[in-house]
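One chain of protein is taken out of this complex; the other chains stay put.
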Amino acid sequence: MNLLLSLIPALPLASAALLLLYGRHLTRSLVTTLGVGSIGSAAIVVVLLATQWTATAEPLRVQLWQWFSVGSFSVDIALYLDQLSLIWLCTITGIGFLIHLYSSEYMAHDSDYSRYFAYLNLFVASMLLLVLGDSLLLLFLGWEGVGLCSYLLIGFWHQESANGAAARKAFIVTRAGDAAMALGLFLLVAEFNTLNIQELLAAAALQWERGGTMATLACALIFTGAVGKSAQLPLQTWLPDAMAGPTPVSALIHAATMVTAGIYLLARLNGLYTMAPNVLFAIAIIGVATSLMAACAALAQTDIKRILAYSTISQLGYMFLALGVQAWDAGILHMMTHAFFKALLFLAAGAVIECLHHEQDIRNMGGLRKRLPVPFWSFVIGSAALAALPATAGFASKDLILLRAWEVAGDGTWLWGVAALGAFITALYSFKLVFVVFFGEAKTEATHQPGWRMAVPLIVLCLFSMVGGYIALPLADVLPLPSHEPAHGTIAVISAAIPIVGVFVAYLLFLGRQVSVEALTHSPAGLWLSGFWHGGWGMDRFYALLVVMPYTRVARWLRNEPIDYLVAMITGTAVFFNGVFGASQNGRLGRYVTVMVLGLLLMFLVLVMGVAA
Amino acid sequence: MSLALFYLAAAVAVGATVLALTRANAAHALIYLIVSLLGVAVLFFLLGAPFAAALEVVAYAGAIMVLFVFVIMMLNLGEESQREERALLNFRHWRLPGLLTALLLAELVYVMGNSVSPIPSDAVLPKQVALTLFGPYVLGVELASMLLLAGLVGAYHLGQHFLARDRGYNN
Partner (left out) sequence: MDTMLIPLEHVLVVASILFALGLFGLMFRRNIIFMLMSLEVMLNAAALAFIAAGAHWQQADGQVMFVFILAIAAAEVSVGLGLVLQMRRQMQTLDMNTAIRLKG
């Protein structure tokens, strides 16, 4: 069992190393076998491990070696398996394998084929290390690793400078969060002198007082890291621009795995967060605000991938809302179902884009229902799950979140209200997408159908998007779950009905045309609003003003080398005195003698004074 | 008696020096300087140093000053040089040197003190000088001889071209 656990991150890592070093010299089929096969075999190992391990169901710790030891502080490279990490393992390797298979066809015509798979495998390896890490430092290593791979993959087609800029933006924004997280880790080390997660949880329960400053500070800092990585307010600006990368990358990294790292972190450290209720409340507020904001922004987008990107941000907001109200199981369930249907939607979007020769603007699409049946049904099922229509996976998880939010004492009503409004808008934009792209008259012709390597993952994910919500997650041993069932009655009915209303409104606006969309969007308020939402609530401009402009101003000023002036002043002084002393040497002997006599006189004067005194 | 002689000789020496340094004609200045040295020789004799007095006359005034005279004659400084010198000898050039010198002199005089300690009039004879010179100071004698050798070589070398060119010798 120990060997199996160690194999899981090792297989993708070895494959990545091989592909990075020798990828260019290998044949394409070999690269595919390595790249896709490593994740596939990791998935098989996960299944084997799961069957073996659930028999005992004791947390499994495999220590590989000691990383370093400084004084009394030491960190081990150790892998830790329990139900929480097992859920993530299944998701990462399962969806990862499907996406790798899909990529082998999507990227088939690309010249940097091996580099792509090398980076993608490295990403999976880092993500696995992140969820398997026994120590927060190993988790942070994986955290940084996925950040790096995200940068490499967003800027994969680096010949276009816009892609490089998007990659840089993603890296820098997440870096801001990572810096805060590092501070949080330092605080923890200062407090407890260990970064081993289990030790931390035990020590925090004993040492910290509920709601104390240390707990609040450390938890808030670590949460800031999660904010960056999971694209919540105010660090969400990087995710829409990250769509510059290849679509399978967007599916894997920015929908199913990397952005869920923040959720994993908070769930893993739940023992710390229960000691800081203020932070949890802040998490809930940020989550619900982000979800509403992103949903509105998604409504005004025209690029198919950007709609899905804002949709991801919005759904992540729901997950954070769940964690904030301490409905841990709801948040994790939503993570899993979201991974299914968001990956499905992204892959289907990729199929559409590819079959339409890289057309991404939805205003140029239409009537693809008959031409591309597999993507069409994938989109329908995926959007239904996204909108949380009943009988889909999304329904099970999102409804659970809404009901748990309603139960919160005091703030439950308005939390539920905002979340419900977000759900309405989610249904609106997701079905707007379906109706605009797949119904109506065809504006661009589809040149070919997706092959089996793209269609099979889509079909598998469709299946999971429908039944995945009913997988019972065995989290009772790991997380403090709420003891009672969620609310029934009218509120449950209303929560279930809202998405249906949303779909109906979307039908009215975009398919049946009973209500004119143009009348709404071209009214003065409508124009301003759609422009504002299209630009992501002006956050890019806000950051440009706050951060980018002062920074570039300072950089430009520093180009004049002001520090050099200080050094130049020293040389200037020396040169000045050189001039002065040079001028005093006029070469005339008589003058020299006079000056000597003067000096002699002065010396004598001093002596005489001394003698007199 | 010797006190009066002392003041007289001192006056001669100082006066002659002043005249020497303010002449425009180099030859005249040199002659005055020789007079000054002779006055100083008298001072030496009065101080009980007859050997030093003799040396002053024979070596200093008799050899070194004569060397000066030879060189001046050789340089053939004519009327123009005298005129140049006179042009330079005006008051505004000696304001600063004069001031500094006066100050220095004032300090020196002040330091020498006001007490009066008389010098015994017994002479220190040449025999004693010779014994001291070739006794404890014999190293100095050797060094002085080396110095004179260096001076000899230097002077010969520096004067060589001048002489050759002047006399038309091929060298």
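Letters A and B mark the chains as written, and numbering starts fresh at 1 in each.
Following the convention adopted for this analysis, a residue touches a chain if its C-beta (ideal position, glycine included) is under 8 Å from a C-beta of that chain, and two chains touch if they have at least 3 such contacts.
For clarity, every value in this text was computed on a predicted model and none was experimentally measured.
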Neighbouring displayed chains - absent chain, whole complex: A, B
Chain A residues that touch the omitted chain in the full complex: 582-583, 585-590, 593-594, 597
Absent-chain interface as seen on chain B, which is shown: 1-3, 6, 10, 13-14, 17-18, 20-21, 26, 29-30, 33, 36-37, 40, 43-44, 46-49, 51-52, 55-56, 59-60, 63-65, 67-68, 71-72, 74-75, 77, 81, 84-85, 88, 93-94, 96-98, 100-102, 104-105, 108-109, 112-122, 124, 128-129, 131-133, 137, 140, 144, 147-148, 150-152, 154-159, 161-162, 165
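We adopt the following convention: only the chains that are shown with their structure count from here on.
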Between chain B and chain A, distance of the C-alpha-averaged centres to the nearest whole Å: 100
Residues of chain B defined as touching chain A within the complex: 96-97, 100-101, 103-104, 107-108, 110-111
Chain A residues touching chain B - in the complex, by the definition given at the top: 594, 597-598, 600-601, 604-605, 607-608, 611
